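Take a look at the following structure, please.
A single protein chain has been removed from this complex, and every other one stays in its place.
Here the chain labels run A, B and C in written order, and each chain numbers its own residues starting at 1.
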Amino acid sequence: MKKLRAGIIGASGYAGEELVRLLSRHPEVELTCATSRTYAGQSLGSVFPRYRECEVKFMEPVASEIAARADIVFSATPNGVCSAMAAELLDAGLKIIDISADFRIHDQAVWEKYYKMEHKAPQLLAEAVYGLPEVYGEQIRKARLVANPGCYPTSILLPGTVLLRAGLVESTGIEAICLSGVTGAGRKVDLQYIFPECNESIRPYGVTGHRHLPEIEQELALAAGVPAVTMNFIPHLIPVNRGIHSTVLFFAKDGVTADTALDALHAAYDDKPFVRVLGKGELADTKHVTMTNMCEIGVAYDARTNRVIVSSVIDNIEKGAAGQAVQNLNLMAGFEETAGLL
Amino acid sequence: MKKLRAGIIGASGYAGEELVRLLSRHPEVELTCATSRTYAGQSLGSVFPRYRECEVKFMEPVASEIAARADIVFSATPNGVCSAMAAELLDAGLKIIDISADFRIHDQAVWEKYYKMEHKAPQLLAEAVYGLPEVYGEQIRKARLVANPGCYPTSILLPGTVLLRAGLVESTGIEAICLSGVTGAGRKVDLQYIFPECNESIRPYGVTGHRHLPEIEQELALAAGVPAVTMNFIPHLIPVNRGIHSTVLFFAKDGVTADTALDALHAAYDDKPFVRVLGKGELADTKHVTMTNMCEIGVAYDARTNRVIVSSVIDNIEKGAAGQAVQNLNLMAGFEETAGLL
Amino acid sequence: MKKLRAGIIGASGYAGEELVRLLSRHPEVELTCATSRTYAGQSLGSVFPRYRECEVKFMEPVASEIAARADIVFSATPNGVCSAMAAELLDAGLKIIDISADFRIHDQAVWEKYYKMEHKAPQLLAEAVYGLPEVYGEQIRKARLVANPGCYPTSILLPGTVLLRAGLVESTGIEAICLSGVTGAGRKVDLQYIFPECNESIRPYGVTGHRHLPEIEQELALAAGVPAVTMNFIPHLIPVNRGIHSTVLFFAKDGVTADTALDALHAAYDDKPFVRVLGKGELADTKHVTMTNMCEIGVAYDARTNRVIVSSVIDNIEKGAAGQAVQNLNLMAGFEETAGLL
Partner (left out) sequence: MKKLRAGIIGASGYAGEELVRLLSRHPEVELTCATSRTYAGQSLGSVFPRYRECEVKFMEPVASEIAARADIVFSATPNGVCSAMAAELLDAGLKIIDISADFRIHDQAVWEKYYKMEHKAPQLLAEAVYGLPEVYGEQIRKARLVANPGCYPTSILLPGTVLLRAGLVESTGIEAICLSGVTGAGRKVDLQYIFPECNESIRPYGVTGHRHLPEIEQELALAAGVPAVTMNFIPHLIPVNRGIHSTVLFFAKDGVTADTALDALHAAYDDKPFVRVLGKGELADTKHVTMTNMCEIGVAYDARTNRVIVSSVIDNIEKGAAGQAVQNLNLMAGFEETAGLL
């Protein structure tokens, strides 16, 4: 059987590296091209020593060259790059899974405000599907262009959209306090990310106006059926390699407790391969999901403050980026949702 | 000049170890006795290899023996131990700085509910002074019995009491999301604390009803001048040795912004040796205070949600335990507040 | 097709946990039983939250019960347990892969000296095959009882046996200085292994007479064709979860350099799935092999001291324990050597 030919645009970061790992063991997909301006001409195996056997060579990011080699492309580039190439790639018949943020926000003005640049393909915004398979599985199956969610949003939205859709919690007064491992910052060579500056350090950053905020608010509002959600999203940098823990506080509607919330989550996810709802009284721990595409969700309820407290974990590179991208590919290509991911 | 003779009851944990370090370099204090049931008969130097020179021998915790050797004692025992010995020690003329939680809560019923035991010295609750020197300095100077605050409470109360006393924030809707290094769990030999279970792990715990909660609520209510504060306090375990970061969310009163909050904090703390208020736009990082008795506080303001976001860090063993205890000793004994702590 | 039924005796440690992971994705094997005195009656999924789906229940370690459920068993027990059950299991027709040290040493007296107990099945020592597939593949295919090598020995022997067999290095003056992550100590609840005692700590241990020494010396002597090798083996504990790095120093024979050594290693391993020989000038890094069954080997040559310096890495739980055990199972059962391991 002929395999699906996949390419990666901007493959030299941690999400790119993980895509190489996932695709190399995917039974139905062949990695046929990868681009990187920095490493053009070198083999992927020489840049990512874990995957020394990978003989695919990095090439310059030229749309026509990619189109000649791939049926579907992942874009793991900086923001603004995928949108500049997307139309040409789609016209050439490729499908796109964009791991950058170019197509996540439906409202062009909001996107431009948070990302501080002009959008290069606003005509495609209406077509792009937000690639959270547990929410938009049907649309993803039919999509040409999927916007892979951010890592923080994935950890917040998997529990949050269920609770809001089920009408169990208020759409006001939501707060998400999130803790991320350092790969979340990308493979960035910067003083603040060298080992001695991160190790034995705990610090928040971007506590107002983080770029992931509008995408979280957009999807929570859609789930709640309200025009807008306005919330706090407060990320912190934690000295682990991988893993995001999100603590999300919601105000419970009348009579809702941990049990009610857990029931709704079980109903939504017990037949889903990549979300596990924990038992009553259990909270999530990143170490149980690192190196997997799983999201684990625990719930507590504080009667004194009437707060539903959600504890949600993912691996930021897997379910938060490359793993979810492959899950989207599986849906778009009609493969088993779990192919290459277990 | 004769030095003040200090003893430590329950000196075998991390707070005890740190007291040994701090007292050994204190110019006015001599460590004369230390108790530990586990290590009785061994020298402190043999149990804490960093302080090999320390020849003081652990002895059994017998009040009369302690009273014969010390003018002031630190208690770093499990809860319920200090309260059982306190009356006898006070009667013998000693002063006490209790690092356990026995005397932190004014309301005996609240204490017994959270600590799940009967209080052994309720008659002393009225006398005990909550040992946060930046708030209760005057009372501490005159106290016989000081209840050293918990680590999480210290990080939350130093910024929180100022903002509430100044009337800048609401006393309702407060949320504290706190991240602690593993020494915060004590020198506890338990599967969940071995290295492979903590390293590369991020996890919340005790998200409702943590024992530090009543002490935080008590002090915030006193600062706000309200009968009670009811809030969320959500701790997480982080793979660092030392350090607590607290993100505390308050609702701003009319017209309050980051500037207003920073002004109030500067006014309260610029003449205090152990609190540093950060510049506008700066957030705190635990690595800047580990191994010191400092608290650093940053503030942001989110106009969209009208939230004052406080970022506060301490070293949980220093300002969160042993360092603050020595600061209290300094006040109680009439020494320089910073003696032995810089 | 009927799957091979596998059991695990002593499944509650880190090697046991990893076996659960590897077997659950193995295409030809079904995990049918697991024993643990501590957790008898609980499901594996409840003890290892990463594998929550695993519904196999821990049972008491009773040979007849195991024999009724499995065709092959892994023993991941403390030393002395497998040897006590081995004869009965073999008689019942099972094959055994012993991850403990009971059958690694051919000389009973040496074993009893290092392990400080009487051997319980000396009659099986002659039959047991040392389970290093790259060296003893043919014997393993026919074996009933395989002694899975220790983690340190695996990292040393994969390069060392090749260089000695090829006659490139002396069998005298060998020194192995090894660095291991903390899971190497097992899932041991002991003060020295709690997070604050390991994190930010580097320390050697067992620098003379470590239990892995006789097994290393036995196999190096066999490879060199000499009656005995006497060497230094110096392990250190390093604050990572997984990974062993071994630096092994050999005296080069006349004319041998890094190139000669690399040629011999390439000749031995280029067709082997789980050993990668690095390029000239490259040294090994544990992070490139963690969570895999790979061994990576780099070589340098110091002309000033005439030393061949080998740098070898494995994941102590994978190639150093559970992964290699599954590789052995694959050979014993006639499966692809890599089944379940890529």
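The rule we apply is simple: a residue touches a chain if its C-beta (ideal position, glycine included) is under 8 Å from a C-beta of that chain, and two chains touch if they have at least 3 such contacts.
Since the model is a prediction, treat every value here as computed from it, not as a measurement.
Enquirer: Write out, one label after another, the shown chains that touch the chain missing from the document.
Expert: Contacts of the unshown chain, counting the full complex: A, B, C.
Enquirer: Looking at the full complex, which residue from B:D285, B:D302 or B:E318 touches the chain that isn't shown here?
Expert: The one listed residue touching the chain not shown is B:D285.
Enquirer: Taking the entire complex into account, which one of A:P239, A:G323 or A:G340 touches the absent chain?
Expert: A:P239
Enquirer: Could you tell which one of C:L90, C:V110, C:V189 or C:A300 touches the chain left off the display?
Expert: From the options C:L90, C:V110, C:V189 or C:A300, the contact with the absent chain belongs to C:A300.
Enquirer: Touch as defined at the start, partner being the missing chain; which of B:E28, B:E175, B:E200 or B:E215 qualifies?
Expert: Touching the chain that is not displayed is residue B:E200.
Enquirer: Can you list, in ascending order, the chain B residues touching the missing chain?
Expert: The list for chain B reads 25, 49-50, 52, 200, 276, 285, 287-289, 291-292, 342.
Enquirer: Counting contacts across the full complex, list the positions on chain A that touch the omitted chain.
Expert: These residues of chain A touch the chain that is not shown: 14, 181-183, 187-191, 193-200, 239-241.
Enquirer: Give me the chain C residues in contact with the hidden chain, please.
Expert: 173, 175, 177, 179, 181, 197, 199-205, 207-208, 230-232, 234, 236, 238-245, 247, 249, 283-287, 290, 300-302, 304-305, 307, 309, 311, 313
Operating definition for what follows: only the chains that are shown with their structure count from here on.
Enquirer: Provide the C-alpha centroid distance between chain B and chain C, rounded to the nearest whole angstrom.
Expert: About 47 Å separates the centre of chain B from that of chain C.
Enquirer: What whole-Å value do you get for the distance between chain A and chain B if each is reduced to the mean of its CA atoms?
Expert: Chain centroid spacing, chain A to chain B, equals 39 Å.
Enquirer: Chain A to chain C: how many Å between their CA centres?
Expert: That pair's centroid distance is 37 Å.
Enquirer: Listing for chain A: what residues touch at least two other chains?
Expert: Correct list: 200, 285, 287.
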